[in-house]
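Other chains of the complex are left out, but the ones given are in their true place.
To keep things simple, chains are lettered A and B as they appear, and every chain counts its residues starting from 1.
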Amino acid sequence: MMGCGCYLMENDVFMAFSTYAAIVILKMMLMAPMTAYYRLTRGAFANDEDVSRKPAEERKKLLRAHPDVERVRRCHQNDLENIIPFVVIGLLYALSGPELSTALLHFRLFTGSRIFHTIAYVGALPQPSRGLSWMLGMLVTFSMAYRVLSKKHILYLVLNINS
Amino acid sequence: MMGCGCYLMENDVFMAFSTYAAIVILKMMLMAPMTAYYRLTRGAFANDEDVSRKPAEERKKLLRAHPDVERVRRCHQNDLENIIPFVVIGLLYALSGPELSTALLHFRLFTGSRIFHTIAYVGALPQPSRGLSWMLGMLVTFSMAYRVLSKKHILYLVLNINS
């Protein structure tokens, strides 16, 4: 009975990780259509073939960098630099058998901080809103990495067949 | 007997994931030597120490951006933005116990779309070839993320010792 409880608890942590990892990865992926939207509305493209249907005299002008496009791209880059480490460290952390409530606190704080970070970055909110949300996300990942590295943790893996 | 079948089926999905994940990651990594090749042949470098053996009067000219180099780098960046989400979501998807045939369809469509995307990008093929291959890859990842998020899936993990 005790064993079953363990399975279920670990399962819950891994399920929670799956959910939050999928959410932050999807959030990151949405930066690509957002970049496309700003490229189209601001008329700022990066490749010759992207403007080949425009009149010849306009083409040169459309191959340029626009501040709004660059802002979204910097936000996307910041996501790559922070969300992927979270997913990698979070996977190892989830396999180290943390308490469900502690794990959920980590996952939710990170997810919230990154959603706010995007709003602060794309909306150009006054600092230190963006800086603080970036730092909070980093601290969550550092906290999980500390657990992965510091204790000789036991790797729990979930085995749930037909249940 | 039923149980054995389950193990094997799940094993197959995870094996398939391993293979296609390794292929797309290797494809992404090959963009780095390709960038190096274009930097050398086009004479366009980013760091002082990379041109220190050239004659002093040439050095300044070689520290520049070349359109061909920038094109390969944008393609590499697009890979980072799309292939890594595929690998993360694909791992969670593979552990959610999908049908092997459905999983293979996802993995193969994604792999094919990204190989074509690279050809379209580096070869500067007319649009919408690059745009459509990028979109197909995204849709595959979204489809897997939908399964990970939508159903209270059971995480299957493969345990195959001495077999």
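To be clear about the criterion, a residue touches a chain if its C-beta (ideal position, glycine included) is under 8 Å from a C-beta of that chain, and two chains touch if they have at least 3 such contacts.
As the structure is a prediction and not an experimental result, all values here were calculated from the model.
Note on stoichiometry: the full complex in this file contains 3 copies of its one protein sequence, with 2 placed in the shown coordinates.
The rule is simple: only the chains that are shown with their structure count from here on.
Inter-chain centre distance (chain A to chain B, centres taken as mean C-alpha positions): 17 Å. Taken in their complex, chain B has these residues touching chain A: 3, 6-7, 71, 74, 80-82, 84-85, 88-89, 92, 95-96, 124-127, 130, 138, 141-142, 145, 148-149, 152, 154-157, 159. On the chain A side of its complex with chain B, the touching residues are 11, 14-15, 18-19, 21-23, 25-26, 28-29, 31-32, 46-50, 52-53, 76, 80, 84, 87, 157-163.
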